[in-house]
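A single protein chain has been omitted from the complex, and every remaining protein chain is retained in its original position.
Letters A, B and C mark the chains as written, and numbering starts fresh at 1 in each.
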Amino acid sequence: MTTVLIVYATTYGNTKKLAEQVEAGVRSTGAAAVLKTADTVTSLDCTAADAIIIGSPVHMGSPDWRVKKFIDDITSGLWMKDALIGKVAGVFCTGSGFGGAGGGCELTMLGMLNNFAGLGMVIVPLPKNTPGYKHGGLHWGPYARSATPDMQNVPISDEAARVGFYHGANIARVAKELKGKQLLTNK
Amino acid sequence: MTTVLIVYATTYGNTKKLAEQVEAGVRSTGAAAVLKTADTVTSLDCTAADAIIIGSPVHMGSPDWRVKKFIDDITSGLWMKDALIGKVAGVFCTGSGFGGAGGGCELTMLGMLNNFAGLGMVIVPLPKNTPGYKHGGLHWGPYARSATPDMQNVPISDEAARVGFYHGANIARVAKELKGKQLLTNK
Amino acid sequence: MTTVLIVYATTYGNTKKLAEQVEAGVRSTGAAAVLKTADTVTSLDCTAADAIIIGSPVHMGSPDWRVKKFIDDITSGLWMKDALIGKVAGVFCTGSGFGGAGGGCELTMLGMLNNFAGLGMVIVPLPKNTPGYKHGGLHWGPYARSATPDMQNVPISDEAARVGFYHGANIARVAKELKGKQLLTNK
Partner (left out) sequence: MTTVLIVYATTYGNTKKLAEQVEAGVRSTGAAAVLKTADTVTSLDCTAADAIIIGSPVHMGSPDWRVKKFIDDITSGLWMKDALIGKVAGVFCTGSGFGGAGGGCELTMLGMLNNFAGLGMVIVPLPKNTPGYKHGGLHWGPYARSATPDMQNVPISDEAARVGFYHGANIARVAKELKGKQLLTNK
């Protein structure tokens, strides 16, 4: 069975809400979803998965330190062993987005994707025609805003969270198709 | 006299409108402003300036090709000669921003800032407390949106354009302070 | 038949040399390769391909303006039409690499990948275990150095160019597997 691991950190529950939509999207395709916080995920969770999706709040233009600790502690070792090459990857974020230009979400997503590219994983972006894209889309992945234009904290909207559903489903489908094929074989 | 060169490309006039606000901000400090389109600016314009500000529409997550041609044709040669080291730099952008997360404006600004860093120029970002930031701010520079959430083209708002005024003034003040000081001296 | 379009710009022939290795890698898998310079490629070339790979020299930390003109003129229109969603993508670069840290190749590759992500294309990175990686590898794609540490121009090495072969083959295999599957379906 195709298995998708979803790793996230959350403080106020917004990234958790988006992660749960990603999880629902994965499951809608018939794949298994494993949802873990960044401080509980293990190396075995990663190697057992066919795809890994990481979600984080945007903090000062880069991922939450708990997500980064997972990357340093867990994925570095898997990089040394070439253990995840050819698996599938994706990302999502939440953030206050002050300024109306994403507030650093693009580099935050790339901070996580740089890890996935280093691991040799195939990256699935977020197509522009995804339902709800206008409420919470960046081309690298779903982005849901957790504050008003005046920086008052509010929960992320259901419309924005729903973008995660489609992202999860897309990634699960690609993972199912590539599972066990070992296409990045250096031949 | 402190001189600030503003280089931009425009198709529908939005980036021009923002550039003119940057120009007004520069002039408000008593500095001279030279406003040129990317296809008319010369190497001498660059070396004569104490600061250079580049503005571009966001096209597919990177600067307009006319801005890039200026960078390739003009600034590459100045990089070879170490001709702009220690001068001051900044950027601004416009774009449809589909998705509400900047639509690639962050990497677009970094595409231009990568050039300035290579040239050894001191970079002035956009402080969060700039008036109008919520209408058109990213930390790397002003970003004004030229489309509705449903991707219908509209002119950038006066509020967003006005952010450029403060950005221009900030850069001119820093340029005045650093002018002729040769602080990046490798001693 | 799976078709891979390779688009590049070259001035001294280095990026062409790397592009030809990518082409050879594509063909080694049985796929068809179409090799075009950035100023001759058409919209039809893009829609007819199952994968697109772009190669560029690094100029001041971003892609050659001819590559950028192709992105602005050709891919922008395809983005509007959602015409390339679910196809496969990759990048490669050459550059003087002054400083021993890639000289801006990372943001150059991301400048091109930002376009592909915007287009909704699945991105294939360069695995760390690729033969020759130590001579010319970055995780986002092959990078071949065209100058000595003292900035004297030299042709890119055969070892570095050869990395392109494996990258082309990897991308062709993923494209073959995903061809016509329409996995990013928003369901």
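The working rule: a contact is a pair of C-beta atoms (placed from the backbone, for glycine too) under 8 Å apart; a residue touches a chain by one contact, two chains touch by 3 or more.
Values in this document were obtained by computation on a predicted structure and should not be read as measured data.
Across the entire complex, the residue among B:93, B:124 or B:144 in touch with the chain not shown is B:124.
Only one residue from A:2, A:115 or A:170 touches the chain missing from this view: A:115.
For the options A:63, A:97, A:136 or A:164, the residue in contact with the chain missing from this view is A:63. Chain A residues in contact with the hidden partner, per the touch definition given at the top, are 59-65, 68-69, 71-73, 75-76, 79, 104, 107, 110-112, 114-115, 117-119. Of the residues in chain C, those that touch the hidden partner chain are 61, 97-107, 110, 128, 133-139, 143, 145, 149-151. One chain is missing from the display, and on chain B it is touched by residues 28, 79, 82, 85-86, 110, 114, 116-118, 120-131, 139-140, 166, 169-170, 173-174, 177-178, 181, 183-187.
Basically, only the chains that are shown with their structure count from here on.
Superposing chain A on chain C by their CA atoms means rotating through 180 degrees, a value rounded to the nearest 5. The distance from the centre of chain B to the centre of chain C, with each centre set as the mean of the Cα atoms, comes to 29 Å.
Averaged C-alpha coordinates give centres for chain A and chain C that are 24 Å from one another. Across the assembly, chain C contributes residues 79, 110, 114, 117-118 that each touch 2 or more other chains.
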